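With one protein chain withheld, the remaining protein chains of the complex are depicted in position.
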Amino acid sequence: MANLIETEEERMLAGAARRFLDDLAPVSHLRQMRDRMQTHDPDLWYQMSAMGWAGVLVPEQAGGDDMGFSAAMVIAHELGKTLVISPFLSTSVIAATALRQVSGSQATEALASIASGGITYALAIDEGAKFAPEASQLRARRDGNGYVLDGQKTFVVDGSFADRLLVLARTDNGQTLFDLDAERPGIRRDRMKTIDSRDAATIRFDGVRADFDNVLGHFDDAMTVLAPAIRAGQAALAAEMSGLAAAAFGMTVGYLKERRQFGVAIGSFQALQHRAAILWSELELTASAILNAGRMLDQDLDNAQLAVSLAKARATATAKLAVAEAVQMHGGIGMTDAFDIGFYMKRARVSAEWLGDYSYHAEQIAQLRGI
Amino acid sequence: MANLIETEEERMLAGAARRFLDDLAPVSHLRQMRDRMQTHDPDLWYQMSAMGWAGVLVPEQAGGDDMGFSAAMVIAHELGKTLVISPFLSTSVIAATALRQVSGSQATEALASIASGGITYALAIDEGAKFAPEASQLRARRDGNGYVLDGQKTFVVDGSFADRLLVLARTDNGQTLFDLDAERPGIRRDRMKTIDSRDAATIRFDGVRADFDNVLGHFDDAMTVLAPAIRAGQAALAAEMSGLAAAAFGMTVGYLKERRQFGVAIGSFQALQHRAAILWSELELTASAILNAGRMLDQDLDNAQLAVSLAKARATATAKLAVAEAVQMHGGIGMTDAFDIGFYMKRARVSAEWLGDYSYHAEQIAQLRGI
Amino acid sequence: MLIDQQDTEAFRLELRQWLAANCPAEMRDGARDETAACWGGRSWQFSSEAQKTWLERMIGQGLTTPTWPREYGGGGLERAREKVFFEEMAAIGARLPLVSFGIWMLGPALLKFGTDEQKRTYLPPIVRGEIRWCQGYSEPGAGSDLASVATRAEDRGDHYLVNGQKIWTSYADKADWIFALVRTDQEAPKHKGISFLLIDMQTKGVSTRPIRLISGASVFCETFFDDVEVPKANVVGVVNQGWDIAKYLLTHEREMISAGAAGLTGGRSIAQVLASQDSRLTDATLRARALECEIDGLAFGLTLERYKDQAAAGQAVGDASAMLKYMGCELNQRRHELLMGMAGMAALEWDGDHDSLPADWLRSRANSIEGGTSEVMLGIIAKRVLGLPG
Partner (left out) sequence: MLIDQQDTEAFRLELRQWLAANCPAEMRDGARDETAACWGGRSWQFSSEAQKTWLERMIGQGLTTPTWPREYGGGGLERAREKVFFEEMAAIGARLPLVSFGIWMLGPALLKFGTDEQKRTYLPPIVRGEIRWCQGYSEPGAGSDLASVATRAEDRGDHYLVNGQKIWTSYADKADWIFALVRTDQEAPKHKGISFLLIDMQTKGVSTRPIRLISGASVFCETFFDDVEVPKANVVGVVNQGWDIAKYLLTHEREMISAGAAGLTGGRSIAQVLASQDSRLTDATLRARALECEIDGLAFGLTLERYKDQAAAGQAVGDASAMLKYMGCELNQRRHELLMGMAGMAALEWDGDHDSLPADWLRSRANSIEGGTSEVMLGIIAKRVLGLPG
C-alpha cells in the first residue's frame, strides 16, 4: 500500500496554489463573475496555465509538466477552497487523460495546446437527469467519409465556451467518442444558468459532420479512452469537493470561536462542539480517501475505480454535511447572499451530481466488492 | 379524521394495567423466567385473563370484553414497558382477530376459550430469515377427507407452549390457513433460545393430517382471514415497542438527572440534552402513529394497512434509537447483565424483525403511496 | 350566519352548501403558498376579482378568523367546528381568504394581553384585512439571543422616542404597522426591561431595506427606527414585561412555521413529484431516504393533528411546540435535499425564480434558523419539557 501522507512536493504545490488563488481567485472573484453573468475568465486561465496547471497531466515531450494525478488533485483541492471556476477539470484533467490514452501526432498536438492554455475542452456525455454514460442516446451514423451526429447533450460543464467537445455517441455496435471543434456547423450551444455559477451548456447536434480522425480511440469502443478520463475527472472533482468542505469547515470553526451569544463564544456550547468534532472526523476520513485515490490513479489507472468511487462518494457526503452545518451554525447571516457560505452550499450540490452522485458511486463500489 | 388524544377509558385502562403489571410482572419477572429458562407463566396469563385482557377482542356474545383494537394496543403498550412475555399478542390479538373473520359455532367456541384464558394460540407463518407470508412453502395436499401437511415453520412466537397453531400452507391454487391442535401427530416443536427470552419455536410438520373443518376461512384463500389478523398483530406489536421505547427513555432521563460526573449531573451536558430532546421528539411522532393505527383499525380494519405499517416502521426505528441511547448514556453499568437495560435492547431487536422489519413496512407504505 | 347552527354535523352540511355557493372557482386551486395568498393591508392589490369577492364573503361569515370571538368579527368556532371548517375547505381545495401576521400572531397576543380598548381598535381591521402587520423581534448580532434587545424606547412624557434596528422583519416593506420588542429600561436585567410596542410604519423615522438571501430576493427586511415617536398607549400589556408576550408569541410562531415547513398544507411531496415524473425510485440510497422521509412526514402530520386535538381539549401544548418547530423544519430540509437528488441535474439550473425546486431547497435551510434555531428548540425541550438541569 502506498504511503498516505502528503509528500514535500505536494505540500509545496498546495502552498503555491493557495498563495496564487488567494491573490487572484478568492471567493469574491466568483461573486464578481456571477454578478456579471460570466462563467469563464480567460485571463485567470492564462495565468493558471503559466503556473503549469493546464499541463499538469500533459507529458513532458508535449510541453507539459506531467506531475501526475495526485498533483492534479492537490490543485483541484485548492481550487475547491475558494470555489474557483476554471476549465481545469474539463480540460486539464478529463480531456488530457483521454488524449493520453491514444497515440499519434494529432493527440500530442492537442495535449501541447492544452498545456499552453491554447485550447479548452468540455465533456459532452450526459443526456438525462442522472449521470449514466452507458445510457447515452445521441446517434452517430456512418455517412460517406465520416459520420453524422444527431441528438442532444445536457449539463456539459464548460460547454458554453470550450473550444472543443468530447462527445459520446451511439454507433453501430457500441459507443464512440468524438473530438470535435465546438463551432462546427450544426452545433448549437445554450448556456445554462446553473445554481452555482459554474459554466454548463445544453448542446444540440443537428446533422453535425465528423471525420474519421475525429474519433478518439477506436470506433465502437469509447470506454477504453473515456473510462480513464472519467475516472480522473471524478477523482479531481472529489478533491475539489474536499477542498470546498475543508474551507466551509474552517469558516465554521472560526465563527464558533469568534461569535458570542448569551455572553460566551458559541463554540463553547457542547452540542456544537460535538457536531464540529463529528464533522472534522468525517473530513479526516474523506481526506484519506482522496489521498488514496490519487495514489491509486498514479499507480494503476485501470484498476483505480474502487478508490475513485470511494473518494467521490465520501467527498459528496462530507461536503453536504459540511455546508449544511456551516449554514446552520452561522445562523441568519449564513442565509444572506452577502455572505459567502451560500456559494459553498450551491457548489456542493452541483458537484454532488456531476460525474455520478453518491448513489452511483456506492453502486460502483458494491459491484467491485460483491455487495 | 378521528380524534388523536387518549380517551378517558383508555387512560383508565392504561393505569389499571400499569398497576397490575408493576405488581405482578415487573422486569424482574422476566429476569426470573430467563434464569429459569421459562418462556410462559400460566399463572400470570390466568390473572391477565381475569383482567379481561385475553378477551379484549372477543365479542361479548362469546364471553369477551370486545374493547377494540385501540384498547388492545393500550394493553400492549403497558406490557412493553416492563417487557412482559405472555400469549397476549399471539392469542388475544392475532388469533382472536383471525377467528372473528369467520362465522360459525366452532369459531365462537374458540373465541370463548380465548376469552376465558382456556386456550393459547401461535401463528406459524415464517419459514425464512425475513417475514414474507407470500413466500411460504409448507405444503398441504388434499388426501381423502382432509389434507396432509409437510414442511417447516420457524420463529413461531409462543409456539413451544401454545395449545393450537394457525398454520399457513400452500395449497393447489393459493394459500390456506389451518387451525390445528398443536399436539397432533406428526408435529414436532423445538423451542428456540431467543435472545430476548420470548417464546419461539421451530416446528416441523411430517405428514400431519388436517380435516376440512380445520380450514379457517376458505380453501386457497388464506389472506381474507389472515391479513386482518397480521395487521392487528403488527399494530399491537408496534404499541408494545412504543411502550418499551418509552420505558427505556424514562430510565435514561431519570439517570441523566441523578447520575453525577465531573461534579455535575450528566443531564446538564448540552450534547446529552440535545440527544435526549431529539429522542423525545421521535417518541412523540411514534406515539401519534400508534394512536392513529388503533383508531384506523377500529374504524376500517380492511383499509388500515398504511396506518399499521406506519406505526410498526416508526416504532421499530424509535425503539432502536431509544435502546441505543439508553445503553450509551448509562455507560458501563448499562452493559452489565445485572442491569435491566440490556433486556430492552434485546427485545427491541426481536420485535424489530417479528411481523416485518422497518424495510418491509416501508415498502408497504411505498406501495400504498405510489413511491 | 352559518355559525349559528347548533349541531356540528348540521353545521358541516350548511357550511358545505355555503362554500359550494360562495367560493369562486378560481379560489379552489388549493394554492397554499405565500405568493398566491391574500395578505390584505392598506396597499393591497387584489390579484383578481375572485380574490376580493372571496375575502368579502368570508369576512361576512367571520371565517377569516374562525375561532376569534364574534364581538371582534371572528367566527367564534370551537375546535370541533374549526376542524370541520378546515376539512370542508380542504375538500374543495379552497384557498384561505386571508393570511397575515395579524391573524397568526398579534391577534392571539392581544386577545390574551391587550386592553379592551386595544382589542376593539386593532382586532377588527385584522379580521377584515385592512391593516397588515409585521413582527419586529430580531436585531443584528443577537441571533438566538432574542432577549438581547438593543432598540431603545425612551420615555418622553406622553410618548416614547424609539431608536434602533430590527432584522429579519418579514414583509416590513409591505406592512402598515409593526409589533416590536423595545427596551424601555436600560438598567434592568436583560429579560426585565423589554416592552411590546405597536408602531405605525408610516410614522416619521421608520424605514426598511430588503434582504437578499441565497435563495434570491426575499420577504425579509431590515427595519430602522430613527427618532420615531410612538404614543405610550401603544404598549401592550405591562411596561417592561414585554418578554412574557414575546415568549407566548414565539410558541405560536413555532407552530406556524412547523406546519408550513412540513409541507403538509402545500409544497411538493415526494409522492406527487414521482407521480408527475411517472417514475418509481429504484436507486437504493435515494429510495431508502425517500421512504424514511415519507414515513416521518406522515407521523409528523399526525402529531400536528394530535397536538391540535390536545389544545382543543384544554391540554396546553406549551413548550412542546418546540418539538413541532424542530421536527417540522428538519423534515422539510430532508425532503428538499431528497427532491434535489431525485431531480438530479435537472434541478441544477435556476434563473432565480421563487417557485422552483432550487429556490425552495435553499429557502428550506432557513427553517431551522428563523423563529428560534433548532438548537434553541432542543434546549427548550431538554430543560422545560424533560426537566433536565442547567
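First chain written, first letter: the chains are A, B and C, and each begins at residue 1.
Operating definition for what follows: contacts are C-beta pairs under 8 Å (C-beta built on N, C-alpha and C of every residue); 3 or more make two chains touch, one makes a residue touch a chain.
Note that the structure is a prediction, hence the values are computed from the model and not measured.
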item: Touching the absent chain when the full complex is considered, from B:D181, B:D221 or B:D357; value: B:D357
item: From B:S105, B:N145, B:N173 or B:Q261, residue that would touch the chain that is not displayed; value: B:Q261
item: Residue touching the undisplayed chain, where the options are B:T194, B:N214 or B:Q305; value: B:T194
item: Touching residue (missing chain; options A:S116, A:Q152 or A:S288); value: A:S288
item: Contact residue for the chain not shown (choose from B:G118, B:G254, B:G331 or B:G370); value: B:G331
item: For subunit B, the residues touching the chain missing from this view; value: 126, 128-131, 154-155, 192-196, 200, 259, 261-262, 269, 271-272, 320, 324, 327-328, 331-332, 334-338, 341-342, 345-346, 349-350, 352-354, 357-359, 362-363
item: Subunit A residues touching the omitted chain (full complex); value: 1, 3-5, 253, 256-257, 264-265, 267-268, 270, 273-274, 276-278, 280-281, 284-289, 291-292, 310, 313-314, 362-363, 365-366, 369-371
item: In subunit C, positions touching the absent partner; value: 284-285, 287-289, 291-292
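The rule is simple: only the chains that are shown with their structure count from here on.
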item: Chain nearest the global centroid, as defined over all protein CA atoms shown; value: C
item: Subunit A and subunit B, separation of their C-alpha mean positions in angstrom; value: 52
item: Numbers and ranges of subunit C residues touching at least 2 other chains; value: 375, 378
item: Residues of subunit A whose C-beta touches two or more other chains; value: 269, 271
